[in-house]
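Note that one protein chain is taken out, while the other chains of the complex remain in position.
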Amino acid sequence: MKNEKLEGLIAAPFTPMNKDGELNLSVIPQYYALLKRNKVIGAFINGSTGEGVSQTKEEKKKVAEAWAAATRNDKDFKVINLVGGTSLADCKEMAKHTQETGLYAVSFTAPFYFKPGSAQALAECCAEVAAAAPDTAFYYYHIPVLTGCHIAMYDLLNAVNGAIPNFAGIKYTHEDFMDFLSCMYVDNGRYDMLWGRDENMLSALALGAFGAVGSTYNYAAPLYNDMQQAFKDGDLLKARDLQQLSIDMIRLLGKYGGIATGKAYMKLVGIDCGGFRLPVRNMSDEQFEAFRKDVHALNFESFCSR
Amino acid sequence: MKNEKLEGLIAAPFTPMNKDGELNLSVIPQYYALLKRNKVIGAFINGSTGEGVSQTKEEKKKVAEAWAAATRNDKDFKVINLVGGTSLADCKEMAKHTQETGLYAVSFTAPFYFKPGSAQALAECCAEVAAAAPDTAFYYYHIPVLTGCHIAMYDLLNAVNGAIPNFAGIKYTHEDFMDFLSCMYVDNGRYDMLWGRDENMLSALALGAFGAVGSTYNYAAPLYNDMQQAFKDGDLLKARDLQQLSIDMIRLLGKYGGIATGKAYMKLVGIDCGGFRLPVRNMSDEQFEAFRKDVHALNFESFCSR
Amino acid sequence: MKNEKLEGLIAAPFTPMNKDGELNLSVIPQYYALLKRNKVIGAFINGSTGEGVSQTKEEKKKVAEAWAAATRNDKDFKVINLVGGTSLADCKEMAKHTQETGLYAVSFTAPFYFKPGSAQALAECCAEVAAAAPDTAFYYYHIPVLTGCHIAMYDLLNAVNGAIPNFAGIKYTHEDFMDFLSCMYVDNGRYDMLWGRDENMLSALALGAFGAVGSTYNYAAPLYNDMQQAFKDGDLLKARDLQQLSIDMIRLLGKYGGIATGKAYMKLVGIDCGGFRLPVRNMSDEQFEAFRKDVHALNFESFCSR
Partner (left out) sequence: MKNEKLEGLIAAPFTPMNKDGELNLSVIPQYYALLKRNKVIGAFINGSTGEGVSQTKEEKKKVAEAWAAATRNDKDFKVINLVGGTSLADCKEMAKHTQETGLYAVSFTAPFYFKPGSAQALAECCAEVAAAAPDTAFYYYHIPVLTGCHIAMYDLLNAVNGAIPNFAGIKYTHEDFMDFLSCMYVDNGRYDMLWGRDENMLSALALGAFGAVGSTYNYAAPLYNDMQQAFKDGDLLKARDLQQLSIDMIRLLGKYGGIATGKAYMKLVGIDCGGFRLPVRNMSDEQFEAFRKDVHALNFESFCSR
C-alpha cells in the first residue's frame, strides 16, 4: 500500500465537453500535456471541477479511462478519481473500476443527500468504499460547502482509527485550519493532507502542507509554483504578493457566476472544454468579453499556464 | 396530459430490503395491499423515504417495475416515481423509463451538489426532465432541508410560466405556508399542490390542500384519514387532537435517530422492510425495544395501519 | 396572576420618530386611536417592529410611558412591552419599569449575541426576568430568525415546568407549526400562544390560535379581522382569498427592502412614524413612489386601517 506524501500541485481538471454538452475526450491528451508543461504533478478527476456529479456512471468511467490512457507512460503523474455520490453501491463499483484502470488513487466524499450523522457513520462509509479498491490509495474529499457534511476531519481520522489500511489522506477543501493542522499530527503525521483552497494556499504551506489540489492550477499553475518556491526561499513578501494575485483572479469567479468561469479561463489558455452542464449556467458571450478584459487587467498572461 | 388534482393520502414507501441490504421486492405486493386497506390512494416511490439516492439506477428501475406490476390492475392507485439526482442525464433516462413502465407520474428534485442558482436555472432543469417523459405528469419535489435548494416555489412556477405542458404540480415538503398558498393561486389554481409535512397537515388543509405525500401514511394512515374527515366535518377540536397524536408519533423519529425509525414502525405493522443503507444508521436491538415501548404508550395500535 | 387568553389582533407598533431620528411620542395618541378604530385589542411595543434594539433604555422607557398614558382609561387594550436584550440586568430593570408603569405584560426574547445553549439555560433567563415583574404577565418572544436561538418552545415549556408563576405564554414568530401545536397542548392548554406570522395566520387559526401579534395589523387590521370572521363562519374560500391578499401585501416588504417598508405603509394610512434607524435603511423617494403604485394596485384602500 502506498503511503507516500504528494508534493506539488494537483489540478482538478474540467471535463471537456463539446457544444452539445457531450464528452469530448479527445482534448485530454493535450490537457495532460499542458499540465506537464506547467509542472503539475497530478490530476484529481471527476471532482467538483470535473462535474462528476453531473455525469453518468458510464461517462465517469470513460473520463477515467481517457486519463489513464493519456498518462500511461508517466508513472510520476498521479491521477486521483473521485467516485463519490449518494449511493455507496455506485461508489464501490467506481472504486473497483478505478483500481482496474490502474489510476493512482480513489477519492470519496460524504453522501450529500442523506448526510452521515456522526464521524462513526462516515468512517463506515469510507471503509466500505476503500475496501472495494483495496490495492489503491484512498483519499477522503472534505468539501462541506457542497456536501453539507460538517464532520471535523480530526474526528473522522479518530473514528477510522487506523482500521482502513489504504486510507492515505484527505483532500481538504475547507477553511478550518485548526482541524487541518490537527489532522497532520494524527498518528505521527501518517496521513497525506492535500490542501484544497487555492486562495489560501500560503496559510496552509505555513502549516506544513506539501500537496495541493485545486481548479486554478489548471490555468495558473506557474503562479502557484512561484509562490511555493518563494515560500521555500523564505521570501514571504513575494509569496504574499502572489497569493494576492491568485485571489484577484479567483474573485473574478464570483463576479462571473462561479464554477463555470473556470472553463472560460481554460479557453484563454487554449483548451476548449465547452460549457458546464445544468444546473450550472454558463456566461453569455457579452459576459465573456467583459471577463476577458478583467482577466487581461490582471496581467494574466504573465502567470497563466502555457 | 393529466391535470387532475389528487385527493387523499399518498404514501412514500420504504424500499424493502433483506438483511444484506439487497432489494427484497417480493414484499411489495403485500405492501400495496396494506396501503389499499388503509385507503391510501397512491405511492411516491424512490423518494427520500424510499432511499432513491442510496440505490443504483438499475435498482430504482426494478423498484419502479415492481410497483407497476403490483398495481397493474388498479388504475385508481397512483404511483409517482422520483427520478431526481445530480445528473440530469440519469434523471432523463429514469423519466423515460417511468413513462415506459406506465407509472402515473415522474417527480424530480433540484440537483443537490451543485444547486441551481436561480429559479430560471431550476426551471430549465425541470424542462429537460419533463420533456423526457412528455406523456406523463411531472411533479417537482421541494425539500430544501435535504437538497439545500431554497428557491421559492412561487418563483419556480413563475419562471416555468406555463411552458412545461406536463408540469402537474409540486410535492411541497417545507414549512413555508406563504409560498405554498401563493402557489395554489398561480394561474387560477392550475397546479396540484401536494403537502409533504405530515406533522403539519392540518395547517395545510386550512389552506385548501387536497393531497398529501408522506412517510407516516405507510403505517398510520387511519389517523390521517380520520383527521381529514374531522376537518371536513368542521370538527376542528378532534382534528387538532389527531394532529397532536401524529406529532407525538413523529417526535419518536427524532428520539430514535431519524428516518430509519420509519422502517422500525413498519415492522410493528407487519411489513419487514429491513434496514436503511449507509450513510443512514439503524437502531440497535436495545433501542428497538425501548422504541416499541414508547410506541405502545402512544396507543399506536388504535390508529396504525392494518 | 393573569392567565387569560388574548383573542384578536395585537399590533406591534412602529416607534414614531421625527426626521432626525429622535422619538416623536406625540404621535402615539392618534396611533392608539387608529388601532382602536380597527378593533385591534392591544399593542406589543419596543419589539422588532418597534425597533426596541435600536433605542436606548431611556428611550424605551419613554415609549412605554407614552403608551401607558395614551391607553390609561382603556383597560381592554393590552400593552405588552418587550424588555429583551443581551444584558439580563437591563432586562430586569426594564421589566420592573414595565410593572411600575402598569402595562399589561412583559415580553422577553433570548439573548442574541451569546445564545442560550439549552432549553434549561433559556428557562433560567426567563425565570430571572419574570421574577423582576412578579405581578405582571410574562410572554416569551420566539423569533429565531432574528435571535439565532433555535431552541424549540416545547422544550422551553418543559424546562420551565410550571415553575415561573407569571409565565403566561409565547409570542410565536416562526413557522414550526408542529412545535406551536405541541405548546398548545402542554399542561392542558395552560399557555397563551400568540401567533406572530401574519402571512400564515390562517394556518394557525386551524390549530386553535386565538390571538396574534404582528406588524401588518398596524395598517391592515380590517383584512385580518375579516379573515378571522370568515374562518369562524366556516367560509374557508374567503379566508384563503384574504390570506393571499395579505401575502401580496407582505411580499412588497421584501421587494422594497424589508422591515422599513412598514413605516412607508403607515404613511399611507396617515400616521407618519418617520424612518427606521441604522442599521436598517429606508427607501428613497423614488422607491416610495414605486411602492405607492404597487400598493395601489393591490386595492389596499379596500382593506387598510382607517
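By letter and in written order, the chains are A, B and C; residue numbering begins at 1 in each of them.
One rule holds for everything that comes next: a residue touches a chain if its C-beta (ideal position, glycine included) is under 8 Å from a C-beta of that chain, and two chains touch if they have at least 3 such contacts.
Nothing here was measured: the structure is a model prediction, and the numbers come from that model.
*Asks:* Among the chains in view, which touch the chain not shown?
*Replies:* So, taking every chain into account, the missing one touches A, C.
*Asks:* Can you say which of C:69, C:280 or C:298 touches the chain missing from this structure?
*Replies:* C:280
*Asks:* Which one, C:56, C:73, C:188 or C:302, makes contact with the chain that was left out?
*Replies:* Among C:56, C:73, C:188 or C:302, only C:56 touches the chain that is not shown.
*Asks:* Suppose we count only contacts with the excluded chain; which residues of chain A make the list?
*Replies:* On the chain A side, contact with the omitted chain comes from 175-178, 181-182, 184-185, 199-200, 202-208, 234, 236-237, 239-240, 243-244, 247, 250-251.
*Asks:* Across the whole complex, list the residues on chain C that are touched by the chain not included here.
*Replies:* Contacting residues on chain C, toward the hidden partner: 48, 51, 53-57, 59, 85-90, 93, 110-118, 121-122, 124-125, 128, 146-148, 257-259, 277-281.
One rule holds in what follows: only the chains that are shown with their structure count from here on.
*Asks:* Can you identify which chains form the pair with the largest number of contacting C-beta pairs?
*Replies:* Going pair by pair, the biggest contact count turns up for A-B.
*Asks:* Can you compute the centre-to-centre distance for chain B and chain C, using the mean CA position of each chain? Integer Å is fine.
*Replies:* Distance between chain centres, rounded to whole Å: 36 Å.
*Asks:* Please work out the Cα centroid separation of chain A and chain C, and write it as a whole number of Å.
*Replies:* 50
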